[in-house]
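Single-structure report; data block below.
Only a single protein chain was left out; the remaining protein chains are all shown in position.
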Amino acid sequence: MANVLKKIYIALIFIFLYAPMAVLIVLSFNSSKSRSKWGGFTFKWYAKLLSDSSIMEALITTLSLALLSALIATFIGTIAAIAMTGMKKSTRTLMMGITNIPMLNAEIVTGISLMLLFIFFNVKFGFTTILLAHISFNIPYVILSVLPRIKQLNPSAYEAAMDLGASPFKAFFKVVFPDILPGVFSGMLMAFTMSIDDFIITHFTKGAGVDTLSTKIYSQVRKGIDPKMYALSSVIFITVLALLILINLLPGSGKKTKKEKH
Amino acid sequence: MSNKLITLENISKSYDNHLVLDEMNLYIRENEFVTLLGPSGCGKTTTLRILGGFETPDTGRVIFDGKDITKLPAYKRQLNTVFQKYALFTHMNIAENIAFGLKIKNKSKAYIDDKIKYALKLVNLEGYENRMPDSLSGGQQQRIAIARAIVNEPKVLLLDEPLGALDLKLRQDMQYELIRLKNELGITFIYVTHDQEEALTMSDTIVVMNQGYIQQIGTPEMIYNEPENAFVADFIGDSNIIDSIMIRDELVEILGVKFACVDKGFGENVHVDVVIRPEDVELVKPEDGTITGEVTHIIFKGVHYEMEVMANGYEWLVHSTKMYPVGEKVGIKVDPFNIQIMNKPESEDEEAVQVEE
Partner (left out) sequence: MKNKFVKWLSLPYAVWSIAFIIIPLLMVFYFGFTDKTGKPTLANIMSISLPVHFKSLLIALLLSLISTIICLLLSYPLAMILSSMNKDNNKLMILIFVLPMWMNFLLRTLAWQTLLENEGVINTILRSLHLPALKIINTPYAIVFGMIYNFLPFMVLPIYNVLCKIDKNLLNAARDLGANEVQTFFKVTLPLSVPGIISGITMVFVPALTTFVISDLLGGSKILLIGNVIEQEFTLNSNWNLGSGLSIVLMLFIVISMIITAVFDKDGEGSAL
């Protein structure tokens, strides 16, 4: 009885979370351009997708922003996280405090503060300003994902490697780095995701002429969303879903082998 | 002793098709200190959890004071548990922790205050009312966990490896403390541990378990001196367990040499296991020994020397206060009374008693 109620509850929340996904996927097959009328089934938005140069341009901008900002943020964030372990406690607390500012602050404030910076120093708004902004809000995600890994490290491993004749540099890459790699990786993935999904900060730091998918969609809100956008996000969503299923379900999460009896 | 307080009848329990307890039967008397002893995975903790009401057995009944409590939820049982790692409520201070059960039962404030005072005195932690659990040492937290349980005046206190997280010295102190507490409270203690020394020190009765079966029930002396099978012999202290042949009553052939013993009724020319405790092996001059051998190892252990003696193809473990250097030829003698004969396991069930590792 209680179990049935629990399942119903989860199902309701699930419907709440996924109803919009369903709507968007349905709309991507709607031959009418209206969001509220069904004009019959069509594949045309998918077919026209690749030939729409402005959407493709926005897609490429979005992806290259995400990739570049994730890579650069991962590099800066990872070495910063490593450096933090060697710091005095007070310095480290200060660093962590600063790192937390973009995480806790409102996105709109982060957005306008960067906008003001670029205005003040007369930086031309464009791809570079968005990239700088994305790197800035991505670094904290990397640091927060790498830091716990470093804390878990056995400090003796690094010393043992040096004791066995490895140079500090070699000891780091042979012993420490492989251990923190999962944290580096998940930090990078998180940064990539955050960058792709960002609208607010991009909105304030982009210049005329440059658009990511998010800002392009926002600019279409008043005049009506181009249904090709629905098609594109459905494709992205299904791709991510397929990838996640592949990663999480295929390896069977290693069923425990039965303990052998004597 | 007094009458049976708890009876476990045909209790079985399995998780994911893995049988943890198999048709277990056990009774526990009033005012008894019972220890469930065994290696991890032997079913001792599951037994305790069934008693506490945190697990329901697949089959069988739990009788408490003449009533079937198999399906009774934990909060309605007259038992209290001292959990492994204490499980103190970290968001409450010591007084609030101890008062938890009493407040639930709507006892008066004066009664609760009295009880807190009494319990803290009992565990030698007077004046700790306003401290937080995190600020106490492991041993102190342990005492609070006991205080929290006993203020509810349970008829039975269940203790799940309560000393496991403490260091050796503290563990020994707490053993005496627990015996004192039990005597002062006059209630039944059911204690779970994998530490044979703890079991031997504190218990009135030891229940040795392995792989879901009870191997032997008895007083510490019985369990130590007369283990019923090789598992018990090996688990309780060090011992020499040797494959032997019972020639006839009171005569056993160990490693091809005949030894006098006191056991009877095993039949003639039957394969048996012989258990000889290392402190019961006497080392003498080669010509005086029943078997001769050569010392291969020696370690000084403080009270005694621990030696290994190779004789007739078996490495004998010997404890002796006299030192024999490595390489010295020695004779081995065993008092007939100290040779313990055990049947070889026959059925598959008994196979479970075979020593792991």
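We just call them A and B in the order they show up, numbering each chain from 1.
In this text, contacts are C-beta pairs under 8 Å (C-beta built on N, C-alpha and C of every residue); 3 or more make two chains touch, one makes a residue touch a chain.
On a predicted model such as this, the values are computed, not experimentally measured, just so you know.
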Visible contact partners (per top-of-document touch definition) of the missing chain: A, B
Given A:56, A:112 or A:166, the one touching the chain that is not displayed: A:112
Per the touch definition above, residue among B:14, B:31, B:59 or B:84 touching the missing chain: B:84
Residue among A:87, A:160 or A:246 that touches the chain left out of view: A:87
Footprint left on chain B by the chain that the document does not show: 52-54, 73-77, 79-81, 83-85, 87-91, 100-101, 104-105, 148-149, 152
Contact set of chain A toward the excluded chain (per top definition): 6, 9-10, 13-14, 16-21, 23-24, 27, 35-36, 76-77, 79-80, 82-87, 95, 98-99, 101-102, 104-110, 112-117, 119-120, 132-133, 135-136, 139, 141, 143-145, 155, 158, 168, 172, 176, 193, 197, 199-200, 203-204, 213-214, 217-218, 221, 225, 229-230, 233, 236-237, 240-241, 244, 248, 253
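FYI, only the chains that are shown with their structure count from here on.
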Separation of chain A from chain B, taking each centre as the mean of its C-alpha atoms, in whole Å: 55
